[in-house]
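Have a look at the structure below before the remarks.
With one protein chain withheld, the remaining protein chains of the complex are depicted in position.
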Amino acid sequence: MNFEAVIGIEIHVEMKTKSKMFSSSPVAFAKEANTLVSPLDIAFPGTMPIVNKQAVINAIRVSNALHMEIDNELHFDRKNYFYSDLPKGFQITQDQRPIGKNGYVDVKLSNGTVKRIEIERLHMEEDTCKQLHMADYTLLDYNRAGTPLIEIVSRPSIRSGEEAMKYVEAIKSIVVFTDVSDGKMEEGSLRCDVNVSIRPYGSDKFGTKVEVKNLNSTANVQRAIDFEVKRQTKLLLSGVKVEQETRRFDEMKRETVLMRKKTDAIDYKYFEEPNIVPIKLSDDFIQNAISTCPELASQKLERYIKVGLTEEEANQMLQNRLMASYFDECLKINPKRAKAYWNWLNGDILAYLNKNEIEITSLKVTPDNLDSLIDMIEKSTLSFNQARNVFEKMTIDNKSASLIADESGLKQNSNEDEIRKIVLQTIEEFPQSVVDYKAGKDRAVGFLVGQIMKKTKGKVNPQITSKLVVEILKTK
Amino acid sequence: MLKYDLETIKKCANNLMFDMTDEQYEVLLGEFKTIIKEMELLDEIEGVNDISPMTFPFDVTTSYLREDEALTCLDKEEVLKNAKEVLDGQIKLPKVVG
Partner (left out) sequence: MYLGKTIEELHELLVSKKVTPLELTKEAIEALKKDQTNALETLCEKEAIEFASSLIEPEVDNPFWGIPYACKDNFSTKGILTTASSNILKDYVPVFDATVVEKLKAAKAVLICKTTLDELAMGGTGTSGHKGITYNPYDPSKTYKIGGSSCGSASVCAQGIVPFSLGSDTGDSVRKPASYAGLVGVKPTWGRISRFGLFPFAPSLDHVGYFTRSVKDSALVLSLLAGEDLTHDATCSTKPVEDYYSLINGDIKGKKIAYIKEINEGIKDQCIKDKFNECIDILREKGAEVNEVSIDKKILSAIYPSYMVISCAEATSNNANLDGIKFGPRVGEVSTYQEVMINARTKGFGELIKRRFVIGSYSLLSANKEELFIKAQRIRHLIVDKVNEVLKNYDAILAPCSGKVKSPIVNNSDNIFSDIDVDSMIIENHLGIGNFAGLPSISIPVGIDQGMPFDFNLTCKAFDEVNMFNLAYSLEKELNLVNLSTVKKVNE
């Protein structure tokens, strides 16, 4: 029997707003424990939630990028349950009326086809406090409590590990490029829970669903699902039922392992949050959130191809949002140099960043200065190799390329009159070369250029020199 | 008909993270009997199923959203002041499993 996988994914995205979802305490990471806490975050009695405007703007932007219907009135609900990391004993979320619903995202698969993944809902909620588990006790840090979250719930329209991976990548790209989140799975700012079941091809019933947690990279999403599909197929083929359970992905073993059997579903006793009256969102507010949204990766991709990058090159650039925005700055200076910028960014600049383990935002070379460097190459003021030397110096202090070239005497001489003098002088020094040339030995040209380079320590433009050598030899 | 035997309400209490004495459960069962009966009687009121449920006392909406500005928050000492067990600036609990 052949089975198909039915996969649904819930993604939690931690927003990088300045303040929390419902309080004014700062959102920040890796700060001293319990120093970013307001009375609301730790659920002191009498505190009430006040909705963060930027969180709403972010949710609208992501909803829009996912082609969702956006609600023009905000409603929040309480999800009631007890857990050690849940300060209030309930989480404020949007159960009845998510801000976004009925959307989709198209992902391109490796076989070239495009798959549309349907998305059921997007809603805002708040994060719990962080637990630090020690050998025989647990410590609670409330800095994270109340951090704004977006939850995106797909419909079970995903059919393979690859589709799932591409879907998560697409969501990640959207939240990163809209500046909503760092989207770092490895650091937990983008977390996904995957529901996997299988069923015979052609069936419209759902099989027993297994939830997989602890997926810290998109690659692991694919691996975990591929493993899980194989595991469930094997079970069914050998006549064993799939149990409803929660599993986690073990990165070392590259397999899913049982966390817990699903007991009775928790009844969350949802009801509307009585401390947040419905908030009307005007059309202007929604439109403004959308129109001021930072450009999405998919929009950038189109633009990059227009200025002459291949799709592969463009995608390469979009791997890193900061790199892409640097590239955008460059394109503003001279879109015709797109390819040259790309070459630098993916060559020396990337190598430099990697070597020094820094982001491009810490690079001292400004887009303007990179452009002036490229300009000097194009005008043959610098050879490519000289340019690389100049670049290296530019990374130390932000001086213009030409200033550095001047200071280090690296500037290449392209003045024809000056070069002509040197050529004439050199030909006089090596009369045999004239004889050789006349006898049809072309290497005489190379020999002379080499001598000139040696004499000038490489500071003359080789193309011009070579051209002049031929010109003058012909007149002899 | 809503089900409210001893087992149901015990489970309900335990899910709320407390327990009660048998006597107290008995009193509670009596209260359940009355309140559920009273609530069932309300079906007789004309229009009760045609009207929407009401959360807020009157039709109240706002367009106010808080600007995203981080303000000063509590000192760590204030955060931890009321906690009974504190270690390394954090609240200490027995090991949380699962």
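Every chain is named by a letter (A and B) in the order it is written, and numbering of its residues begins at 1.
Following the convention adopted for this analysis, a contact is a pair of C-beta atoms (placed from the backbone, for glycine too) under 8 Å apart; a residue touches a chain by one contact, two chains touch by 3 or more.
Keep in mind the model is a prediction, meaning the values are calculated, not measured.
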{"item": "Residue of A:Ile11, A:Ile276 or A:Val390 touching the missing chain in the full complex", "value": "A:Ile276"}
{"item": "Chain B residues touching the omitted chain (full complex)", "value": "2-4, 8-9, 12-13, 15-20, 24, 27-28, 30-32, 34-36, 38-40, 42, 44-49, 51-58, 60, 62, 64, 66, 74, 78, 81-85, 91, 93-97"}
{"item": "Absent-chain interface as seen on chain A, which is shown", "value": "24, 39, 42-51, 78, 80, 82, 84, 87-90, 138, 140, 267, 269-271, 274-277"}
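In this text, only the chains that are shown with their structure count from here on.
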{"item": "Whole-Å gap separating chain A and chain B, where each centre is the average of the chain's CA atoms", "value": "41"}
{"item": "Chain B residues within the chain A interface of the complex", "value": "15-17, 55-56, 60-71, 73-74, 76, 79-80, 87-96, 98"}
{"item": "Residue ranges of chain A touching chain B (in the complex, touch as defined)", "value": "17-19, 23-27, 32-39, 41-42, 50-56, 73, 82, 84-85, 131-142, 259-260, 271-272, 274, 277-282, 285"}
